[in-house]
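Excluded from the complex is one protein chain; the other protein chains are retained at their positions.
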Amino acid sequence: MRYFKSDNTAAVSTEILAAIAEVNHGAALAYGADQWSERLDAVFGQFFETRVRVFAVSSGTAANSLSIATFCPPWGTVLTHAEAHIERDECGAPEFFTGGAKLSLVTGAGAKIAAADLKARLAWFEPHVHGVQPRMLSITQATERGAVYSPAEIRALADIAHASQMAVHMDGARFANAVIAQKVSPAELTWRAGVDVLSFGVIKNGGMNAEAVVFFDPDRVADFEFRRKRAGQLACKGRYASVQLTSYIETGLWRRNAERANRLAAKIAAAAPQLLSEPFATNQVFMKLGDERIAQLSREFGFYPWGPTGSGEARFVCSWDTPDEDVEALCAALRAMA
Amino acid sequence: MRYFKSDNTAAVSTEILAAIAEVNHGAALAYGADQWSERLDAVFGQFFETRVRVFAVSSGTAANSLSIATFCPPWGTVLTHAEAHIERDECGAPEFFTGGAKLSLVTGAGAKIAAADLKARLAWFEPHVHGVQPRMLSITQATERGAVYSPAEIRALADIAHASQMAVHMDGARFANAVIAQKVSPAELTWRAGVDVLSFGVIKNGGMNAEAVVFFDPDRVADFEFRRKRAGQLACKGRYASVQLTSYIETGLWRRNAERANRLAAKIAAAAPQLLSEPFATNQVFMKLGDERIAQLSREFGFYPWGPTGSGEARFVCSWDTPDEDVEALCAALRAMA
Amino acid sequence: MRYFKSDNTAAVSTEILAAIAEVNHGAALAYGADQWSERLDAVFGQFFETRVRVFAVSSGTAANSLSIATFCPPWGTVLTHAEAHIERDECGAPEFFTGGAKLSLVTGAGAKIAAADLKARLAWFEPHVHGVQPRMLSITQATERGAVYSPAEIRALADIAHASQMAVHMDGARFANAVIAQKVSPAELTWRAGVDVLSFGVIKNGGMNAEAVVFFDPDRVADFEFRRKRAGQLACKGRYASVQLTSYIETGLWRRNAERANRLAAKIAAAAPQLLSEPFATNQVFMKLGDERIAQLSREFGFYPWGPTGSGEARFVCSWDTPDEDVEALCAALRAMA
Partner (left out) sequence: MRYFKSDNTAAVSTEILAAIAEVNHGAALAYGADQWSERLDAVFGQFFETRVRVFAVSSGTAANSLSIATFCPPWGTVLTHAEAHIERDECGAPEFFTGGAKLSLVTGAGAKIAAADLKARLAWFEPHVHGVQPRMLSITQATERGAVYSPAEIRALADIAHASQMAVHMDGARFANAVIAQKVSPAELTWRAGVDVLSFGVIKNGGMNAEAVVFFDPDRVADFEFRRKRAGQLACKGRYASVQLTSYIETGLWRRNAERANRLAAKIAAAAPQLLSEPFATNQVFMKLGDERIAQLSREFGFYPWGPTGSGEARFVCSWDTPDEDVEALCAALRAMA
């Protein structure tokens, strides 16, 4: 079976395993007091061209939820897209970590939130005790439908959010893919555009089991560290998480892996452009195939039908280590169908 | 100022105050072990023509949230209408009481959920750990737009819910108004149609500060009583809450008050039927007046503009003690406008 | 049966019912926007001789828990006595309202916390993420064993608490009894001694179903009002709660009722002083009777054995409306036993 289900089926990059092996000698202080963990802020600070505070956690769900809980009180609400991972794929983790805050949903093509729709949704809230109060905006970069937000789009959303006392969270499970796709700097896609906290994804793009939470204002980390510990997300042997993050940046792995994943996906999109159901941008390809062709392809390829039952849509995702021959085979099959 | 803002601006019915005065002598065991509290199950059992368990709480928000928390686990979700009180007017109380369960929204005219829309929304959920699991349906009777669910409509929704492991909650803040409007029995509108737990509203219809939570299956009360205590909702001097509930039923107050409120509202609806923006059914009247007429009416009448800013819609609510002359004045003003 | 189980078995004072009847006419804005609720701050401000913010809730458990949740984060801990009501009698309400904060216990005679013991307990905590952080001290006035804290004792505890970033909460379910017992002013027993927030009990001393939460620094109310709404503790028809609180103060009811309760209890204590197991101070009397005498008394009197099984201790509580003849009968029985 050739897998295009998700970039999370991929193996771990050699660079990551090498970094782990390299630190695996002798004793090191636990819980992040080791010399490698102490480099996190500096390494990511250089990457983002500003002072940051960076914390490792074990999953994207934890990264998102802890980011949100730091800014959104229990009586607050997070505005996010109806197809966002935090809404659809985390089993209510943001609600758990915040102590019962609400997600308030916005719809929009490409799983993107448009500024006008954000404004319209905000108009429903009133500053009284009867309703939850908007305190956070969470956007996904790249989105759950493979689209990206440009720096200008982020800025427009962030300005609206900040004017309403909302902090801006970016779920960057595929942040590297979005950076590569847009040929902009990590800084331009985050703090320069108004992002306050980023879930910086590493696992889907070559990592093993560490993601980074990046705060762009070191003074607003608030009680994040207590919440992380309390959630069982403070790694005992911190070095093994931290070097996944630092080597991801310092070896350029983030760029190489995302470039390859995006490039392979581009081939798939180009194989049957008339079938595309979403404009192609990153490492995800969405196609309207119809149920019959989906069934046919499923004999040889592993992938997810997308959307509600009967939509006839399918999603193909390439990762850093999707085999070239699997991509060729899929392209050939799609060309034959188109 | 003549008030049509809500039925919660009304005073308390004489019958309720008399019942309170009547039990106000001597010592009585606290926390519901008094003789009056012990009558709750029997009185409501007769009213609903079945065995029930009944618990007093201090507010509708508490009644709804505790009902929901009894059936819906933290990783569950409550399907409800986007305009439901539990979604829009309780500051996230269901999320708080459940430990972070989610509300999943369905839209529909009249703030009602249609069976087909419930099915369509359910189709989005999958029985895996990545998403929250539907465990409860909550409908409002009468709805936030004054509509009612018929026994057949409730049955259709309940059958869908029960087939998906969901319990059925009815927010009956205006339950008496819905019963009167439909000329059906309380039993027909609840357990006979598949309702598992009812927030039985008393306060808006003549009560002071007690609502009833009614479980129609005494074996499914689960840990409700622990949750009620833990939420500060177990009244110390229980008799004063319990007699509000029993006298509401036994004196026929529920019927008299709802009949009057509905009758007054009917007059308003009849004064300018061409302005109605919702079909009239209970004690709420919705009209499309336009911002100018809203501003004009607001000089003499207290009422709420409804819906998003600029919708030009207004809501008028009658209570059991809305003065006849206030209704006449409003009718005259509306007739003059129409 | 003559009841000495608790002051919460008492009826409601005439003054309270009269105040409720007096406001029971016509419409009033809901949720605390009525003219009577708007007097709360002023009435209690005068009583405490300082600017305060006052909020009504429906129970002592709610008052305590909402007070605590306002100051103590989920990763914080509340230092309190092992016999405190918040630890032993509220089914984990503080843990629920705070989102999982911890209570850390201190022992001490009379259910009182001594300054030295507070310091010793604090020494166990370290300012790192591995342990919860002390953020609140909660003391009970009068205590669960009938003792009182003097202004000097409170000041000593508050100084320690404030030096450790802890706010000071007083559970004043029997605050009036403590004021009367000590012949000091309400101000001296609270903010002048360092109390930040008070659960001001009304129910046990003549009220029906309203308690007051009093913040002594109006700038530190924080998100209390959101939390109250979200907990179902914001009364819809606010006037009926608010006038219980204001009439309790303005008619002098707090004083008259507490004086009588304390006076009756004093008679019981004087009837068999050699049996007292706690020094007598307020309206609670603790005696070491032995299981046999407890069984004998239980035939005529309703009261609670106290402490762990087999301790042979009993508690007798007088309320504002305990009948004189019941007290006489108990005194006679005790004298016969002693």
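Chains: A, B and C, in written order; residue numbering restarts at 1 for each.
FYI, contacts are C-beta pairs under 8 Å (C-beta built on N, C-alpha and C of every residue); 3 or more make two chains touch, one makes a residue touch a chain.
All values reported here derive from a predicted model rather than from experimental measurement.
Which of C:Thr98, C:Thr143 or C:Ser319 touches the hidden chain is settled by the complete complex: it is C:Thr98.
Touching residues on chain A toward the chain that is not drawn are 3, 5-6, 8-12, 17, 20-21, 24-31, 57-63, 65-66, 90-93, 96, 203-204, 208-209, 226, 229-237, 240-241, 319, 321-322. Contact between chain B and the absent chain runs through residues 31, 73-75, 99-100, 129-130, 133, 223, 225-230, 234.
As for the chain not pictured, it touches chain C at residues 74-75, 77, 88-92, 95-96, 98-103, 105, 120, 123-124, 129-132, 308-309.
Keep in mind that, in the parts below, only the chains that are shown with their structure count from here on.
Once the centre of each chain is set as its mean CA position, chain A and chain C turn out to be 50 Å apart. Averaged C-alpha coordinates put the centre of chain A at 41 Å from the centre of chain B. Chain C has residues 31, 226, 229-230, 234 in contact with two or more other chains.
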